[in-house]
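This report concerns only the one structure given below.
Apart from one protein chain that is not included, each protein chain of the complex appears where it belongs.
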Amino acid sequence: MTGATLSGIVPHLPALQVVVPLLAAPVCFLLRRGVICWGFATLVSWAAFATSLVLLQVVLADGTIRYEMGGWAAPWGIEYVIDATNAIVLVIVSGIGSAVMPYARRSVMAEIPANQHGLYYTAYLLCLAGLLGVTITGDAFNVFVFLEITSLSSYILVSAGAGMDRRALTAAYNYLVLGTVGATFFVIGVGLLYMVTGTLNIIDLSERVPALQHNRTVHVAFAFIVVGMGLKLALFPLHTWLPNAYTYAPSTGTAFLAATSTKVSVYVLLRFLFVVFAPSYGFMALTLDYVLLPLALIGMVAATVAAIYQYNIKRLLAYSSVAQIGYMVLGIAYGSVEGLTAAILHLFNHALMKGALFLALGCIMLRVGDVTMRGVQGLGRQMPWTMAAFVTGGLSLIGVPLTVGFISKWYLITAALDDGRWPIAAVILASSLLAIIYVWKIVEAAYLKEPPEGRVVREAPLSMLVPTWVLVLANIGFGINAEFTVGVARTAAMGLLGGAP
Amino acid sequence: MLATIPPFLVYLIGAPLALLIPNGSLRSAFMCLVPVVGILLLLDIPYGDHLTTSIVGQSVTLLRVDSLSFVFGLIFNIAAFLALVFAWHVRDAMQQVSTLLYAGSAVGAVFCGDLISLFVFWEATAITSVFLIWATRTEGSYHTGMRYLIIQVGSGVILLSGVLIQASQTGSVAFDAMKLDGLGTGLIFLAFGIKCAFPLLHNWLQDSYPAATATGTVTLSAFTTKLAVYALARGFPGTEVLIYIGAVMTVFPIFFAAVENNLRKVLAYSLNNQLGFMVVGIGVGTPLALNGTAAHAFCHILYKAVLFMSMGAVLHRTGTTKASELGGLYRSMPITMVCCVIGAASISAFPLFSGFVSKSLIQSATADTGHWIVWLVLLFASVGVLEHSGIKIPYFTFFGHDSGIRCKEAPWNMVTAMVLTAALCVGIGVYPAPLYAILPFPVDYQPYTVAHVVTQLQMLLFALLAFVFLMRKGLYPAEFRATNLDFDWIYRRALPVIIRGLGLGIDTVWSRLIGGSRAMVSASIDAASRNFGPYGIVGRTVRVGNGVAWVAVLLLVTLLVGYSAD
Partner (left out) sequence: MSDHPASPITPDRATGRFVRMLDWLVANPMRVIAGLAIVCGLLAVVDLLYEKHPSVPVEALPFFYPVFGFVIYALVIFGAKTLRLIIRRREDYYAPYSIDAETPNSHMTGEQR
């Protein structure tokens, strides 16, 4: 019986992937009680993760899924389209959600006033639904709608940090303004495209836009979408909102947003660049070479240097995220199968690294209440498991072999060398070396310095250590055996480029 | 099944297990057992490639046992055992773990069949070994360790760069003989050269080894540089430039060693000079020469170990290894003295000691291939070795001017390790056949001919006569407490001064440009909290305005680029 029910559900999984968390949000709001909300949100996250895993498996086995919402055929109705590229992003988003949620109970209790817990989990569920929606939908305007859901809920997630530090409100406000500008730019771009093509369906767009490649309106639409998404994904120098938002959000919010929201934006950029505006267009190739590539390179180095100077470790990791986004955009800017493979691979790998690092940092926040260089002093002995997790994540960030970071860097560098772009490979290597410095600063503080006088802290609770270590072990596991991730990334990259005429 | 357990895994598992055992003799005994298991495993593994898998699309071999890797793998395990016996009394967990992991990394590196896993172990040796320097726990040792780490990790990064380029050009990362003909192999060569302490790349060696602990230096001396020798022998046999690099390497450290006061630093210079002999052998590249390199590495690890052990024992008992502070110790530490003299005789290649049967292979190889100038240079270097390692080390420590220091003989475990190692030195010297039997190529060489013994004794004993003569005439350089400059002065003193000078100029530009934009980028908390408070309306709008300004600029740029395409 269950077998029959299950196989009956499978065709509708694309809808359930988004609808379940979306409907769960108001239910969670009604539940009100913090712990119940937490349990509910955890279950929903796990359900979403399971759904995304099944979807990935189906896509890898049978190819692209097209699902018509409510039975309305595209282009009138909204269509969900799932291929390897967004299937893996769905797995990242819901997977990180499932890892963060079990961890959240203790962390949220410590960092957020009790009367806001229900709201916080509601916002989280909305954010999850939004991110999944952006990823899964095949309709350009629908992307905007979900983007707005994501943005609004993530402002709440960030401002929930106000209980710890009032500056969270300023950070959220800043994030709100710039996020809205980004979304607006995006919707202007989509509107312009609608004006000249008469459709909002991404597949239809990809069929009609090529004929209009000399149309000025298309060029303008392209510029608006690239800049709008550039802002959303925190492309240097449009990253100004990110360091503060990540610094002042609650630990769980930072871990979830850092590992997922920019990744989803990168995905949208990928989708529009390579499916809607195919790379054979002259103006697009130029944009890749003369706008995205230099910005990625500058971002990689400048943000890493900025990270070295940070005293607050959350902020340090936020700058490191800006640099890591540079790596992804770099892979995109290559415009080759190898480059896109590296970018998508890094999308996945970076989610694992930053997820692990921010969760470890959340453990420190819980026990020490201070995530600055001073706060971690001497923690190597006092919180050995947490610091070991942090160091492993840091090694992955540098790109040490046997971690996912190495796999990412390897593919990024070989992709650069394949095109004969030696200087770029050198810049990647140089920024990895710079990353050693900021990771080292933390290691030095934690292991070589004595803890401040009289501070006695215990190791973090198991409910927080286990999710952290799950992500840390994933860093190592996918670093040792990268066949699966590389395979999916390559399939996705070929799918994206194959869509081009 | 048992046959495919790689020896490095024993160390990797042994290190955490050791920590579970109560810190004491039991743990020390367990640690000594680790290399023994390693040797037993190694003897059991048949020649060939094992544990082949694939990573990042490249074939990776974790365990390649052949005649070359076997010799180095065997001596690394033996050296680890002797070093662990020597360090039996050490109760510092940091040093214990570091020693096991470092030895394991070196053993792992030797058996790598590909450049990727070589890189992994290459970096592992760097990271695990630095703790032996930091274990001294002084400010000086911290900075020294940092310099060491930067250079060692740098060598790994250069290696990785070379491997990446090599992989993209040839599509293969197999670790076999390469030609020094492109950027990829050039970088790999440079990485090997750094670890092998090529001239001008050598300073990390003399800088760091004297800073490690009494026992740590014994461990350090065995692995890193000999791993580099192995890597060169595997990757670049017969590369002619190595002959000349090696020849320079044998000569220049002699002069520095002769006037150095810290005897452990003298040994570091001497180590560098011995590496030169091995590098010459690799450069010559004939079977005889490569046999010589392998044999010399094997013997060298042992006599270098016994020399560093004797200095370690002296440091342990007297608290110094400065020649100016020592002298007359034969009364207090006679066994240590005898072991040290055996080590000194071995490194000086006296007949019946191990250096005699290994160095002569390389010396003969240079003569056979017509490299007469190099042959003469090596002979010159042999006299130099006698000077700093053969005479200076034992004479100034155990004889010479009596320092008045009276202490106890070294602890039993140090004595045991020294006696064992010294016995191996003599054993190999008297009966070299078992060593010759495991060399990479079949050996048809007879070290003990009348001519060889006589000429060697003539040279060494007349040099000794010269020492006596100069000493009586008061011409021999006295030992002072001093720091002698070497090439590292360039990067420790000159460059920082130049950079600081340039820095004044650059700093202004930097702080204006990068720092300024950084400040703009992160004007957030600082400006807001200091000047306007968290809700300051000015701080807020300026920041958002900045962000939006960037958006506008980027939109303009993108539009212009797009338009320019048509």
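Letters A and B name the chains as they come in the text, with residue numbers starting at 1 for each one.
Just so we're on the same page, a residue touches a chain if its C-beta (ideal position, glycine included) is under 8 Å from a C-beta of that chain, and two chains touch if they have at least 3 such contacts.
Keep in mind it's a predicted model, so treat the numbers as computed, not measured.
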Seminar exercise, completed: Here the chain that is not shown touches B
Problem set entry | Contact with the hidden chain (one of B:21, B:43 or B:485) | B:485
Problem set entry | Of B:36, B:51 or B:407, the residue in touch with the unshown chain | B:407
Problem set entry | Identified contact with the non-displayed chain, of B:17, B:37, B:56 or B:335 | B:335
Exercise. Going by the touch rule given at the top, which residues of chain B touch the chain that is not shown?
Worked result: 87, 89-92, 135-141, 143-144, 207, 210-215, 254-256, 258-259, 262, 312, 315-321, 330-332, 334-335, 364, 367-368, 372, 375-376, 379-380, 383-384, 386-387, 399, 404-409, 450-451, 454-468, 470, 472, 475-477, 480-486, 492
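In the analysis below, only the chains that are shown with their structure count from here on.
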Exercise. So how far apart, in whole Å, are chain A and chain B when each is placed at the average of its C-alpha atoms?
Worked result: 43
Exercise. Mind pulling up the chain A residues that touch chain B in the complex?
Worked result: 166-167, 169-171, 173-174, 177-178, 181-182, 185, 214, 216, 219-220, 222-224, 226-227, 230-231, 237-241, 243-244, 281-284, 286-287, 290-291, 302, 305-306, 309, 400-402, 407, 410-411, 413-414, 417-418, 425, 429, 433, 436, 448, 480, 482-483, 486
Problem set entry | chain B residues touching chain A - in the complex, by the definition given at the top | 54-57, 116, 119-120, 123, 142, 153, 157, 160-161, 164-165, 167-168, 514, 517-518, 521-522, 524-525, 528-529, 534-535, 539-540, 543-544, 546-548, 550-551, 554-555, 557-559, 561-566
